[in-house]
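Inspection log for the structure reproduced underneath, given as structure tokens.
Here the complex is missing a single protein chain, while all its other protein chains stay put.
Order of writing sets the labels: A, B and C. Residues in every chain begin at 1.
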Amino acid sequence: MCRWMGWSGQPLVVEELLFKPQHGLVDQSLHSRLGVERTNGDGFGLGWYGAGDGPGVYHSVAPAWGDVNLRELAAHIESPLFLAHVRATTGTAIQQTNCHPFRHGRWLFVHNGLIEGFEAMRRELLLAVEPDLFAGIKGSTDSELLFHLALGYGLEQDPVGAMELAIGLVEATALRYGVENAVQASVGVSDGERLWAFRYSTEGRSRTLFVSADASAVRQLHPENERLQGLRDEDRLVVSEPLADLEGVWQEIPESTVLVVQPGDDVQLPFRPHHEPAQSNGTPARLSG
Amino acid sequence: MCRWMGWSGQPLVVEELLFKPQHGLVDQSLHSRLGVERTNGDGFGLGWYGAGDGPGVYHSVAPAWGDVNLRELAAHIESPLFLAHVRATTGTAIQQTNCHPFRHGRWLFVHNGLIEGFEAMRRELLLAVEPDLFAGIKGSTDSELLFHLALGYGLEQDPVGAMELAIGLVEATALRYGVENAVQASVGVSDGERLWAFRYSTEGRSRTLFVSADASAVRQLHPENERLQGLRDEDRLVVSEPLADLEGVWQEIPESTVLVVQPGDDVQLPFRPHHEPAQSNGTPARLSG
Amino acid sequence: MCRWMGWSGQPLVVEELLFKPQHGLVDQSLHSRLGVERTNGDGFGLGWYGAGDGPGVYHSVAPAWGDVNLRELAAHIESPLFLAHVRATTGTAIQQTNCHPFRHGRWLFVHNGLIEGFEAMRRELLLAVEPDLFAGIKGSTDSELLFHLALGYGLEQDPVGAMELAIGLVEATALRYGVENAVQASVGVSDGERLWAFRYSTEGRSRTLFVSADASAVRQLHPENERLQGLRDEDRLVVSEPLADLEGVWQEIPESTVLVVQPGDDVQLPFRPHHEPAQSNGTPARLSG
Partner (left out) sequence: MCRWMGWSGQPLVVEELLFKPQHGLVDQSLHSRLGVERTNGDGFGLGWYGAGDGPGVYHSVAPAWGDVNLRELAAHIESPLFLAHVRATTGTAIQQTNCHPFRHGRWLFVHNGLIEGFEAMRRELLLAVEPDLFAGIKGSTDSELLFHLALGYGLEQDPVGAMELAIGLVEATALRYGVENAVQASVGVSDGERLWAFRYSTEGRSRTLFVSADASAVRQLHPENERLQGLRDEDRLVVSEPLADLEGVWQEIPESTVLVVQPGDDVQLPFRPHHEPAQSNGTPARLSG
């Protein structure tokens, strides 16, 4: 069901977190411990902020453990904020357009989880996407569609509110289709400045999601690593599974919660999806420009 | 803009027509003479009827000229009716789900051409697809969408009538979007028994499409080839471009015409797309079960 | 470390054995039970005898479980003798030229196992390949090299004797490099008429290899399957891991043994690699033309 990782802090060469830690994300692609599926071999994605305009994205359909280009890029791309994702498809095609992170302007989006009954609801949910955002949907996943629903609800102005409406719409639609526990969602969203980490499921039994306690946690990951020893207090790492068994380092993000990693103090907010009935013109309420 | 080839007749090992002829389809992938683009390197597809249930499909994003698996399959798959297609994308992603032939049950569909203004109209045209056919759309091309529109109009019962309605709908939609010459379509359709070859464009200046005059034409292609010398009178080859410059062998399929290759005499019918306004329930008229 | 399967008998559509059985080879690619590695996601290969000249080969670097083309081919290729292989690389590149089966003329070769210390010995072993066979080596695996050593020792005339010399040479070379337990080899070889299944390791603790007891074994696999109920007495299936837990159906091929599946009675022969010192001209003794 996918695993993901997000870094926000001091610029790092990506491999420092992707390949070098014990049980890092690439190891999780082959030997996931906490996921529903042990193997996440149906594609990889990296989105990073750095040189050039907006975030760069690398999408690969090769399993992460064997992707030579990924190893190269991880060793030569430096970034203060990046999201990485290993995929285990829940049925949609293995193709680059289905790899996370998805991007819209400066925004990146990764998702671990699924929408139950998606194939049956897909047409109706696609219709609920803002028409001028529709062309941005290049693949066929539930995740990309959820992102575009949220964009239509104003994700760029209010990520938490927009995600609450987007997931609320999916849940309301699912109920009409007779699906009770529709949404499993561990989601990472970023605009390059902040990183939102959502943990939510309709049934209240969400996939795991952890955040590093503070900079000292990451320092302990690699006491021998000079770069990591110099981490700033605001450096934060969000992961689907702990990178290693360092007791006391990893804090579980609670159920129905969103963590906002940002300059200054990070905050945890309750996350309560809800549905606003569609307006008379048949399209959902819209906040975005 | 793609090139395609269709064979109907005596069982042949596919390479006899795909690789061995001078200027065969794979050569056209690298050196198209009559196409808008010289290079058709954005994917390949082969659909064939033979062993197993229904047609088999091989889709590759590698250029046909360098695809080792294609060369193997062509040398070891034998079929009495197959369609092959080399792709030059008009903008949509290079991925297997965008490779022709598209398949629905026993039906195969290949398309050379495009729908002008497709990106703007895509959402509306997707909505016009029969809801219970919607899940069959796996990729993002205009071609696959056109196929599913036609399926909704009853392609399995009346291929010519359904294609006339499907293209008519696209043309009517395009007019509302201010696009005048919306459709360029050289299309091959088969159910494993018959092969329909459509040549049509809104502006009346269609991509080339040819059919072999009769079995003797194909025999002349390879006078040294024992297998081909034994061809039956009903064997027919349809191609975007003549395989070689054998004078008198290739007959151009006329503008706004569909050729039906079938047991007994083949027929050419006029092809006249037209639009039936949607019914009051907002969905197009539907003939299929 | 790879898993493989070989079928010899009545023509079958490949999926009957590749996808349909419980714990078939494609399931083993994701959830191997008896292999050193649980995941065999570094490529797939199918070699089959059927239409066209010699065996056809399909090689893919996508994991078998997610390869749409593999599913298509398995459903539409029918063959009386085929070998399939899922790969877990022991270090060499994930690329089509490293996928099994390897082919030489009418011969196919699959290997599960490895040559310990191969990287250090590779140059010397390459030199030991017959010069006129050298150009046939397209990839970089130990397996393909072992095949070409055996070809040089006359595999086409005497598969067992040639394999004994080839593995003997590797073992002798390895000893000079200080590697004691050099070879792990569960190998399948075929010329389209017979199928040789070798089980051997220098240390005498070989990877598992099983053969179906007789046609009734395969019939029990799918009592509901009409085709399988009609199997001939000579039909045989060789597998790295039993396809399902049918007690009494699977016979383990003993250590240091080669099973020859052939028309008439199959035979099991002892397999005893040994080394013939090189001749004075510096090249190994050669039996092949």
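The rule we apply is simple: contacts are C-beta pairs under 8 Å (C-beta built on N, C-alpha and C of every residue); 3 or more make two chains touch, one makes a residue touch a chain.
Keep in mind it's a predicted model, so treat the numbers as computed, not measured.
J.: Which one touches the absent chain: A:Val57, A:Leu127, A:Ala213 or A:Val260?
T.: A:Val57
J.: Can you work out which residue in C:Arg123, C:Arg176 or C:Arg205 touches the chain that's missing from view?
T.: Of the candidates C:Arg123, C:Arg176 or C:Arg205, C:Arg123 is in touch with the missing chain.
J.: Among A:Ala75, A:Leu175 or A:Val267, which one is in touch with the chain left out?
T.: The missing chain is touched by A:Ala75.
J.: Looking at the whole complex, which of C:Val68, C:Ala93 or C:Ala172 touches the chain that is not displayed?
T.: Of all options in C:Val68, C:Ala93 or C:Ala172, contact with the hidden chain holds for C:Ala93.
J.: To test your reading of the contact rule: which positions on subunit B touch the chain that is missing from view?
T.: Residues 30, 38-39, 41-42, 61-63, 65-66, 68, 89, 93-94 of subunit B touch the chain absent from view.
J.: Could you pull out which residues of subunit A are in touch with the chain that's been left out?
T.: 13, 15, 48, 50-53, 55-60, 68-69, 72-73, 75-78, 96
J.: Could you list which residues of subunit C touch the chain missing from the display?
T.: 93, 95-97, 119-120, 122-123, 126-127, 131, 134-135, 138-140
Convention: only the chains that are shown with their structure count from here on.
J.: Of every pair of chains, which is linked by the largest number of C-beta contacts?
T.: Highest contact count among chain pairs: B-C.
J.: At what distance in angstrom does the C-alpha mean of subunit B lie from that of subunit A?
T.: Those two chain centres are 40 Å apart.
J.: Among the residues of subunit B, which are close enough to touch at least two other chains?
T.: Only 96 qualify.
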